[in-house]
Structures are given as C-alpha cells and as structure tokens.
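Below is one structure, written out as structure tokens; the observations come after it.
Note that one protein chain is taken out, while the other chains of the complex remain in position.
A and B are the chain letters, set down in written order, and residue numbers restart from 1 in every chain.
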C-alpha cells in the first residue's frame, strides 16, 4: 500500500494523507549520518509519506540542518517531498544566547530572517508551506502579513498557514492577506477532542482548509498511561481494531482523526520506521460512524448527548 | 385570548408565539386514541398554539406516527398547524436494531431518508421546518447542505434550521446553502442562561433568526427541586407573579424568555391541556426590564455586574 494524497486547500499544496514530523532528529542516533537519514526518507517516500513537518526550533534549532545534510547527501530527494516549516517561537537555548525567556516573535524582521535561516539549514530554495507556530499576543497582523507576502512574492514559501490559532486569530491574519492561509496545525487526538467543538474544525471546514494535527496519538499517553479514561479508551480502541483491519490501537486512533470531513493531516512523531510503516496503514482503515462515536463517548466518559 | 403569531425569519414560516412539543405522545395514554389526540389538537389550535415540534427520535421513533394517526383521523387539522421535525440523532432502540451506540448522522442519505420516513409517519407531504437535531462533529457541511437543498427543492421541507448549534457551526452550514437557516433551537430557561452570553442569541439576532427554545421551564426542576438557587429563583418569580397578571411562576418563567429581542419561541413540553392553557397566558405577560433583571440576578446568584 501507499499512503494516499490530498490538496490541503484549493490553492495549497498536495500532501500525503499522513505527514512525518522531524522534531526528534536531534536525538536520533541514526540521523547523525546523512546517508542513513536519506535512506529512511527514501523508505518513507516509498511508503507514500512525502510531507515532512519541521520548525526552526525543533531540537533546539538543530533539526533542520540535520535534515538538510541528508538532502545534500541525496539531492534527488528534494523534488519528491513537501517541506513544511514554522517560525515565531523563540527558545532559550545556547544557539540563541540573547534569549532570556521563551517568547513569540511575529515581527516582519523575525519571520523573514527565520525563514531564510530555515532555507539555508534545509538547503532548499523554498518550502512548500510556512506556518506561524503559535498565536503571538503581540502579533501585528499587518506586519506578519507583510512578512508572509514578501516571502511568497520572493518565492521562498509556496503557501502560508498558522498553528494553534483560534478562529478569531485566523480571521485577523487572513483579513490582511490577499492569498488564503491553507492550514491551521493544531493538537488533536482521541485524548484531545477540543478542536471538534470549540470552533476550530468548523472554521477550517468553512474555509475549506485541511487542518494539520500534532500529537495525533496524545503524546503516547494513549499507550502507557493508567487511569480510568485511558483504560476505557484503550478497551474501545482494541475492540474496534478487532472489528476492522487495524493491527493495533494506534491505527484506530489515527483513523479516528482521518475520518473528520475537514480531512486533517496527522503529523506522525515517531522516529522508528517500523512504527511509521504500521501507522501508515491507518489510511486504509475506514471507521464507520458508530465506531467513531464509540471512541468519542469513551474519551468523553459520558454518553453522546 | 389567543396566542399571538410571528414570522421566525423573513423567509421562514409564521409560527405561534408558543409551540407545543410532541415528544411525550408515546407515554400519553390519551394519545393512543387518534380521535382524542385530534380533540386535543383542536383545543390547542383554538388556544392559538398551532406550531408542533417533533423529531424522528421522540418516543423511541414512535411519536410521529402517533401524531400522524390523529391527522389522518381528522384531516382538516393539517392545514391549520405548522409542523417542525428534526433528524440527525440515532438512538439505540428496538426500532433501530443495527444501532450499537447513540450517535449523530448528518450524511445526505440519512437526512433525506429520515425526512421521508417522518413525512410518511406524520402522513403529510411536507413539513414547515426541518432541523438538524444536534451538531454532528462529523458533519460534512457540503453533504448536509445538499440534503437540505434537495429536500427543499423536492417540496418536502419548506424551511430548514438547526438545533443546539454554536455560531461557528451555524456559520459553517449556512456557508454552503443558498437559502437561509431560519432558526436555531436551543436550551434556555431561567435556569439555563448560557445562550444569552455565549454568542448564541447575539448571532440569532444578528441574522434576524428567532431561536426556538427547548426545556423552557428547566425540565420542571424549577418547580420541585430544592437548593439555594432554585428557592431563590422561585421566590423572585413568585414576587413578580404578584406584580403582574401572571397566575403562577411558570407564566413568569416563560415571559422571561419571550422578552428577549430575538423573539424566541418556547416549545412547551407538557402533555396536559390545562397546563398548556395556563402557560399560553405567558404571551400576555409583559415583564419590564427590572423584573427581567431581578430574575437574571436570582439565577446568577450575584448582582448585575
């Protein structure tokens, strides 16, 4: 099987139905060898996972360059993947000695400079999608929009989007742009249902934007954590795995996300190829409505109203 | 007296200012006799309550047919009432043996088929208003809108609306329709003030939509329940009953709802004609602002800010 593909917005990129998150490359011993990382990317592309999710800050500002080394080692890869990266969060790290507190920065200067650094680190001329990583309470929407417009006009980003934005924040930034924001990357999983009822996914669907989804497996809490809610959920996921072609509860938990009509794109965080290979099968698991609602009910711990 | 009438939207139906909810017909011994139910409907029409609120699921999918039998027994009734029904909730009931969990279904196939079943059960060619009963987290707005459009084009529904929707959910569905949604039926009472401040009624008023209101007497909790809040409320309602023409606190509690500028239509749930006859008098009780705010304050348990 190969993971299917979809446009995330009429004017946005075509992505693989599941993306891979490169946020842990820095602690992955294999990734230190560009050839090994290139091999893994080849295997992911083979699997159909071609969309790679980055942020300038991942690995303490280190992951993009690690990834870039693999692209340099295997130049043919570039044209076979879609690159997403983000900016706007500023970490206190040795690589940023003037930072004294974690903060957000959506100034034009920062968004432009951060993108240019990302391109250098990744070793590419452009990214397919550039996201503002967090809603910045100090965002000057005119300035942020100017930055995105300039980067797009200069060919450095092909599309723009946001992450963790409320509908109000999305509307504010969109109101200053002459082109559409094509995604809102938010947290969602069987353990985190908020975007289903707080307006986030309604707003995405209204604007025909496919959300991207981070922590689609609930930061792995789904698998190990004890407690009534987690155990209740695992039980239901296991039953549904038994009713479908799913090999494990992770596939069911991902299929739960994929079922939403806004067509979310989960970003898989695992570094292990075998895990990713298994998770990719979620794309073939079609939950029916009642299976989906059993999971919803188990997560809420209360009957459907 | 006769209950007054109002259009619920410029392009929507004219309703009686108070509607009757047919959700308990199944447990009403009198309703088992079509002639007796027809007599009750005659009496309600006499009273001016001509708008009847149904849902496919009421009485475990049984109420519409019970009502339909009365319409069949007394054919002249049809043209003197306005019928509302709803779809989109799926119950686990003997009548639906393939349901394993309560869930929502706003697929085109379900919304169309459910409407057709409702028309058959009610024995009518069309309903005046067709509502999506609950916000379905899996609602594909294009599909739901296609269903409503087809039903309207086919003459099976005269208007469409929603129930229990947030403004975001309302805007999403409205964005896919070429005709206006004409109501949002929500919970509201002196015990449930949420729609007054969470945007629901603001949004209704902005779009010149009259909400319909379910549980307008707080599921009867208002009358029997003990506890500080209920007792405080009853005391204030009684005082205000004494200041107005109201015969009891139910009339005041309904007048509280009727006072809102969005012109809500309460759906009265009682099966007893005498109760309905008494409640209908709420339409003649005009609370002044200070009476209204005394109730609001008593419900909040804190002074007006």
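Simple rule for what comes next: a residue touches a chain if its C-beta (ideal position, glycine included) is under 8 Å from a C-beta of that chain, and two chains touch if they have at least 3 such contacts.
Predicted, not measured: the structure shown is a model, and the values here were computed from it.
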| item | value |
| --- | --- |
| Selected from A:45, A:65 or A:141 as touching the chain missing from the view | A:141 |
| Options A:26, A:42 or A:171, residue touching the unrepresented chain | A:171 |
| Contact set of chain B toward the excluded chain (per top definition) | 167, 193, 196-197, 199, 201-203, 205-206, 259-261, 289-290, 292-294, 296-297, 303-305 |
| Interface with the undisplayed chain - residues on chain A | 90, 99-105, 107, 134-135, 137-141, 143, 166, 168-169, 171-172, 175 |
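Here, only the chains that are shown with their structure count from here on.
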| item | value |
| --- | --- |
| Centre distance in Å when chain A and chain B are each reduced to the mean of their C-alpha atoms | 42 |
